[in-house]
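A short worksheet on the structure shown next.
And then chain A:
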Amino acid sequence: MAHVTAIKKGTFLEQVVSTTPNGERLLHCMQCGSCGGSCPSGGDMEYTPRAIFAMIQTGEREAVLAANTQWACVSCYFCTTRCPQNIPITDIMYALKRIAIAEGTARNTDAPALAKTFTDLVDKYGRSFELGLATRYYMLNRPLALLRMGPMGAQMFTRGRMSLTPTKIKKIDQLQAIIKKAKELSGKK
Partner candidate 1 sequence: MSEATATSAKTKGKLAIYWAASCGGCEISILAIDEKILDVGNAFDIVMFPCGADGKVRDVEQMPDGAIDVCLFNGGIRTSEQEYMAQLMRRKSKVLVAFGSCASEGCIPGLGNMSDRKQIFDTVYKEGSSTYPVNPKDERPQAETKMPEGTLHLPIFYDTLKTLDQTVDVDYYLPGCPPEAENIWKAIVAILEGKLPPKGSTIGVNTTVCDECKRTRHEKKIKKFHRTWQIIPNEEECLLEQGLLCCGLATRAGCGSLCPQVNSPCIGCHGPNDGVEDFGARLMSAMASVIDSNDPEEIDGIIKDGIPDPVGTFYRFSLAKSLLRRKNKAAIAN
Partner candidate 2 sequence: MKYAYYPGCSLEVNSAAYDVSVRAVADLLGVKLMELDDWNCCGATEYFSQNELTACSVIARNLALVDSQYDQLVAPCAACYLNLAKVDNLMTEHPDMNRQVNECLAAGGLKYEPGSVRVRHILDVIYSDIGEAAVRDKVVKPLAGLKIAPYYGCQVVRPLKGVDDTEYPTKMDELFAWLGAEVVDFPAKAHCCGGHMTQISDAQSFELIRRLLQNAEDSEADMILCMCPMCQLNLDAYQSRVNNYFNLNFKIPIVFFTQMVGIAFGIDPKSLGFGKELVSAMPVLQAKLNGKMVMA
């Protein structure tokens, strides 16, 4: 932690580093590209993670938050385990997603909507509810895709792999209290 003091307060770099566990490893990036090379979505990224790190370091905040890089991340962690500088790359992608969602800068992706729909359902029932997720998320965001999903969904039903009703946990109040507290605490930061 000793070296964190080298980061200027109030910079984008500081924001990213301070919201990622072990995020200060980012300072060790030597631009080798093993992350960009490893990424299964690497080909679909406007900027590879390596490039994103260079942009974070130089403070290109808007460009980074508007990039599709973090949204293309599939959390496979290849970049993280291969990084020769032990940078928690996947976790930094999560941090970028959080910042982008909080600031509403995400573009050209339905990922925030999917995340929101998903967690709203969990907030409500304590467990995920796929039919609910599918209907709500696809209706609102990808109505056409829903049509293409049709046959597959039907098969899932017939094989008993989709439920019509959500399961609610017994102590949903307890979970909601925890979530409320967590939101409250992170709001303070």
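The candidates were selected such that all candidates are chains of the complex that A comes from, given by their letters.
By our rule, contacts are C-beta pairs under 8 Å (C-beta built on N, C-alpha and C of every residue); 3 or more make two chains touch, one makes a residue touch a chain; residues count from 1.
Predicted, not measured: the structure shown is a model, and the values here were computed from it.
Touch, as defined above, links chain A to just one of 1 or 2 in this complex, and that is 2.
Residues 19, 21, 40-41, 44, 71-72, 74-78, 80-81, 88, 90, 94-95, 97-98, 101, 109-112, 114-116, 118-119, 122, 126-128, 130, 137, 145, 148, 151-152, 155-156, 159-163, 167, 169-171, 174-175, 177-183, 185-186 of chain A are the ones that touch candidate 2 when the two sit in their complex.
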